[in-house]
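Of the protein chains in this complex, one is absent; all others appear in place.
Per-chain residue numbering starts at 1, and chain names A, B and C are given in the order in which the chains are listed.
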Amino acid sequence: MNPISFVTQMIRIAIPYLFAASGGVVAERAGIVSLTLEGFMLSGAFAAVLGTNYSGSPWVGVLSGVLGGLIFALIHAVATIRYRADQVVVGVAINLLAIGVTRFFLKLFFASSSNSPRVAGFGGNINMAGFDNPLLWLGIIVAPVMAFVIYKTPFGLRVRAVGEHPDAAESVGVSVKRVRYAAVALSGMLAALGGVYLALDQHQFTDQMTAGRGFIAISAVIFGRWDPIRAALACLLFAAAETLQIQLQGSHAIPSQFIEMIPYALVIIALAGVVGRAIPPAALGRVED
Amino acid sequence: MISGAAPKSASVVPAIRMDGIDKSFGAIRANRGASVEVMPGEIHALVGENGAGKSTLMRILGGLMKPDSGHVEVNGRDVTGWSTNEAIAAGIGIVHQHFMLVPTLSVAENLVLGAEPKTRGIVLDYKHAADDVRKLSNETGLVIAPERLISDLSVGEAQRVEILKVLFRGARILVLDEPTAVLSPPEVRELWTVLRRLRDKGDTIVLITHRLDEVVEISNTITVMRAGQTVARVKTSATTPAEIARLMVGREVSLSAGKRVQPSGRPTGPPDKGLEARSLIVMGSRGIRVIDGVSFTVRPGEIFGIAGVEGNGQTELIEALAGLRPVFAGEILIDGADITRRSVAQRHDAGLSHIPEDRQRRGLILEYTVANNLILGVQKHFSSRGIIDSTRVMENAMQEISSFDIRPPNPVLTARSLSGGNQQKVVVAREMGREFSVLLASQPTRGVDVGAIEFIHQQLLDARAQGKAILLVSAELNEVLALSDRVAVMYRGKFAVVMPAAEASEEVLGEYMIGTKKGNTA
Amino acid sequence: MSASPLVEAKGVQPTFTAAPWRERAEEALIPPLVALLVALICGDLLILSYGQSPAAVYRMLLEGTWGNAYGFGQVLYKATTLAFTGLAVSFGLRAGLFNIGAESQLAAGGFAAALTGLVLPGGTPLALALLVCMIAAGFAGGVVGSVPAYLKTRFGAHEVIVTIMLNFIVLALLNWFIAGHLHVPETLHTPEIHAGVLPRLADIDSRFHGSAANLALIVAVLVAIAVWFYLFRARGGYELRAVGLQPQTAEYGGISVNRVWMRALTFSGVIAGMGGINYVLGYKHYYEDGFASGAGFLGIAVALVGRNHPFGVIIAAFFFATLSQGGLAIHAFVPKQMMDVLQGVVIIAVATAVPEVRRILRGARGRSDA
Partner (left out) sequence: RRSAKAEGKETSSVRIGIVLDVGGRGDKSFNDGAYAGADSATRMLGSNIRFIEPGEGADREAGLRLLAAEGMNLVIGVGFIFTDDLANLAKEYPNTAFAGIDYALATDANGNVIPPPPNVAALKFREEEGSYLVGALAALVGHSKKVGFVGGMDIPLIHKFEAGYRAGVKKVCPDCQIIAQYAGVTPDAFKNPGKGKELALSQYNQGVEVIFHAAGSTGQGVFEAARATNKLAIGVDSDQNDEAPGHVLTSMVKGVNTVTFDAISRVQNHTFKGGIYSFGLKEGGVGYIYDNRNRALIPDSVHARVEELKQEIIAGRIKVPSSR
């Protein structure tokens, strides 16, 4: 196994996770459950392809993709913050809605039940192994940037306070709602970038192309105990397991089903043995009265 | 004297003037035409029974709630319905009844939250924040290291941070909602010093407390609330605790629940019965010994009181005895049977009953009805073949509601909808209503009004008379002194002293509590 | 001086009901109606965006679902699986645990039912065969459910992650069994079972002819009743709900939180696993790879919209089944993907309307009392 190709592949696989997990960390630190990442990613991916298709520019695609994630994030935010709906319920619904909306509009805009046409995208230099994609580099720095935002800026301080003890934040004049809106919006945009990366790397949207990556990302958030850097390391770990899985497959010695299980089994083993009890932000998922 | 209207003072503009405040939560009218007037530079006490509407009135002042009707004036300016931020900007600072500190953040972070100093536009300037904290500490005498985590602080220290927090925002009008409920006597004295210093500097202070002796000691003026109304405004120098209590409750109350003379020569039970702890060691969350080799016995018919500054191991001791915290070494015996390794349920069966210190977190399922809360822990006895007998559950509830005067007397209300005092009565009713031989009573009257305190004290004394062994832990020194046969003081996980209550006094115990005196633990 | 609020409160509520039934009915019924309205409006927009007439499409939807016995039977069939998974998820949620693994538990249950039906000799008495197959289905689901339960109670592993991960693992394992060992050539399903075939509704009333609805429906209703009885009448349910609401208090009350968690997640798996009988014993009579196809995940929505009440879950399952079947009925005019959109819209609308309606109603009552 070539170590360089291993690492490059691991990074490429990790990028969507890194974006989505960073978004998950921000929202959860502010007290909003992030079961929504899958939906944000999927809507981002679709909106990116839509934007790129009609403008011809992948940069417009990035913007429209982020906008797509933002729209879904705002739906989530209004329902859970303004109307105090149960965050888990709405989270599940956001994912269903994203699947439904992308399918419906795939049909409406592209008359297909499964694929969009090919659009412009990033990368393509055959010697760069995908590293000529600006989104890939953005994905690499997103975790440190979010760590900085969360630990070194007033916004981050407010996010942490609001997720831990919203009444305390409110009592000193911090608007809990405003901070949460901002955090959810940010999480929607970040997770959407994960989807945008997938779509523009593929130059195409495919029905449900995120294929459960949002759930892996939320696992990484919990695995990383709500810390951006540790969550990013968890993303890399999952990606490494997946890379291993790809590189081990093909010899028929072990049935592919068992190799397929490796990343998931790894998570469970690690949870049981290594990580142990994870203590979430105290106000996570709590509806304020 | 019993008139809601405050005397008009023409010369000085009141710091706070609230007039005809109404505030309802659904069917509950928390404030109904309440009026207060607080003069600048005074310490003003706001007293009243549980649920009288004190906290609500102050939340309206602080902009956390908007009144349904009425006017709020601060320094002569009409500020009715303002926001938290406006109130903070105008110099109102509220130290809430429940701590408003983020436990996972540092002292400095909590202080600057909402008013963060920045460098380069976006970056939080921690150094600046820490310097500000140190400066303020020095000015006020409220010393605390800025980089410590709130979760590592003692209650007294957290209280200090709360006051620093409002001062940091430039508050000149301070509202303290039951600040002393969790403080030890030395800490209370320290708080008084700070408050007096602030008053002398010209700040205005509103103090909410249930301890009438404190009111008399520290305040200049008193406003009494009852059932959402302000029923009296008196000069402290012109009144007595008994008078205030009568105003609060609307009838005569005995303030001497415990001060009765201990019956001498009362037979205590056999020495092998009751509760016994032998060289108990309990580890805390950070791997240190929070209980460090404590031994004691509580005989049947005896109340054994434990005093101490909060955070010296009382909570952990009770939890270990109740089976909620593992014991590292040592033994616990109930009526001679070793229960050290037994589960909570098995301890119940062995005769243990437990009034927990935090009724909301431990004592009640807030979403359950009163009736269902009254069978928590004994649900086994209210069911046959796995099915709960709802008739018996209701009968039990009706009986406990009437004998403990739980109000409103409706067994199918949720526990959440009761006031704090009535919630506590539910817990006490349940724990004392079951078969037991040993009772752990932890802070049984915390935050409960005088009428209810009197009642709960009587229940404890009755239980003693019936030969129960009672371990009482309380932050109220006078409560411990009044009820106990013997008292111990906990200091850093050990008993600093054990002595007959008759020989003890607040002064003596106070010295053991702060560690200046160490004695024998016989 | 006027009376204290407590005395007043006593006057307001002289009887021992937490709230008069009318208030409770309003709080229970208004949110779904609001949600329906919102869904109708969204549906209109989607239909118009496709250049069709909403009225005609809705008529077609109703005709295709409740309008004839066949369509209704299909709705009942789909509702049955959703009822099982919805009950499973809600059972866990009552103990404060979020079981995202109903999907793989359902699949495992179906697989076990099929295996049992294959192993049993053809002449096994129906009642016995059914019983054994159902026990097998429940057992398999329970085994899958007990894994996150054990890992949570033993190591504190978060059940959400474990159940998500287990979905992948269990489905892969089942695929390995099927694709590698047990399939009928050229297909992805087992041979037909010899014993344990559940009668179809059509066998009882021929108007249901052709629809997949079968007596698993009755089993689902019985399970709902059993769950209701357990939760609200049995001591175990009292303890389970206590743990779900306030685990620390439950622990204080002598309830073993770990034991309750273990029981709740395992039984959640049992219920989801039993759902496998609908497809395997009632419809196809074989296990087919991928038959769960999202019913486990939709069960989460069903549980939540059903407000975690067993009977609410049954109603919600029926509703989601109608949406799903309705998609097929309108497909010629509007893409059935529209129903996927409406599913999401309905859940969000219900979730939003529930607290909002409660707040508005209580606010209005508060004012009228004042």
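In this text, a residue touches a chain if its C-beta (ideal position, glycine included) is under 8 Å from a C-beta of that chain, and two chains touch if they have at least 3 such contacts.
Note that the coordinates shown come from a computational prediction; the quantities given were computed from them, not determined experimentally.
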Omitted chain's touching partners, listed by label: A, C
Hidden partner chain, touching residue among C:M165, C:I255, C:A295 or C:V334: C:A295
Touching residue (missing chain; options C:W176, C:F232 or C:F311): C:W176
Touch criterion as defined above, residue of A:S112, A:T153 or A:S175 at the omitted chain: A:S112
Chain A residues touching the omitted chain (full complex): 2, 5, 9, 12-13, 16, 106, 110-115, 118, 123-124, 126, 129-130, 198, 201-204, 206-209, 211-213, 243, 246-247, 249-250, 252, 255-257, 260
Absent chain, residues of chain C that touch it: 70, 74, 77-78, 168, 171-172, 175-176, 179, 183-188, 210, 212, 279, 283-284, 288-291, 293-295, 324-325, 327-328, 331-332, 335-336
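Assume only the chains that are shown with their structure count from here on.
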Chain centre separation (chain B, chain C; CA means) in Å: 45
Computed distance of Cα centres, chain C from chain A, in Å: 28
Chain A-facing residues of chain C, complex: 46, 49-50, 98, 151, 154-158, 160-162, 164-166, 168-169, 172-173, 175-176, 179-180, 297-298, 300-301, 304-305, 335, 337-345, 347-348, 350-356
Chain A - residues contacting chain B, complex: 152-154, 156-158, 160-161, 164-165, 167-174, 282
Touching residues (chain side chain C, partner chain B) in the complex: 1-6, 8-10, 12-13, 16-18, 233-236, 238-239, 241-242, 245-246, 248-256, 362-363, 365-367, 369-370
